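Everything below concerns the one structure shown next.
One chain of protein is taken out of this complex; the other chains stay put.
This part shows chain A:
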Amino acid sequence: MNRLGAAQRLTRGLSATRSQLHRLRAFSTSGSCLNDDKSTHFGFKTVDKDSKESLVGQVFSSVASKYDIMNDVMSFGIHRLWKDEFVNTLNPGRRAGSNEQLSFLDVAGGSGDIAFRILDNAKRRHGDVSSNMTVVDINPNMLAEGEKRAAAHPEYANDPRIKFLVQNAETLDQIPDESQDLYTVAFGIRNFTNIPKALETAHRVLKPGGVFACLEFSKVDNFILDQVYTQYSFNVIPMMGQIVAGDRDSYQYLVESIVRFPTQEKFAQMIQDAGFTLAGDGYKNLTFGVAAVHIGVKL
């Protein structure tokens, strides 16, 4: 009896995924007609551009307090390795022979995960304890999480080098032109309403030679793994969102937004279109492409 129930649930789960995939395919073929001025994607839904920001805002306000534990549960803790690898690749920090402080900008960095790692790397690998970090996030709830963590951090509590600002990544109106050495955005850019505009803004705020670096979910490059991954993300993640955070819809959105995000090659092209010079191919896959690091330099 139990086994039968489980089997039914599994079939239901599979058919749900199949229908989701159908919807996805429908969207991807008619993708171009969505690129009008008024509408944008919110997961698989098409919504007004004006409302996406508030919808995403609701998602992150709702998940803010459980953000960390959910990341750990959903990725089996791998997101920490990705973030480590991301910062390790960038290897930020002032190099010997210069007295100029560097300015790091972590966008959509409310949790502070990347910001602390960058400062740690600068100190540990380059002995740089003077470079500055600006953490910006559009969502005050997420930013409050980061501030709370900074206040509790043994090293960065009351550190004047870290600044927290509520900012829209598409405008960054409090960040001056050509003021930053490194712009990072980790697992944030797919939630932006207008990604090309955010890339242009990144180009604006970076100094000549400054680096745009992005860590984001991407397309798995192995067909079989991709099947497993799709099943997992459409069936398991929303369910875990329900169980752990008591919020299925927000996690359903997160999963859908991952599928909607452009492929590695396409996103690299978008970075190039914003005026950046790509580093090599412009991207590096992590865990078979579940996530990818994109790097563009303003030369």
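The definition used in the following text is that a contact is a pair of C-beta atoms (placed from the backbone, for glycine too) under 8 Å apart; a residue touches a chain by one contact, two chains touch by 3 or more; residues count from 1.
In the analysis below, contacts and distances are computed from a predicted model.
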With one chain of the assembly withheld, which option in "Ubiquinone biosynthesis protein", "TRAF-type zinc finger protein", "Chloride channel protein" or "Myelin protein P0" matches that chain's UniProt protein name? "Ubiquinone biosynthesis protein"
Answer key for A:Pro92, A:Gly109, A:Pro238 or A:Gly289 versus the chain not shown reads A:Pro92
Which of A:Met70, A:Val87 or A:Leu102 touches the chain that is not shown? A:Leu102
Touch rule applied to chain A and the missing chain gives residues 90, 92-98, 100, 102, 181-182, 207-211, 213, 277, 279-281, 284, 295, 297, 299
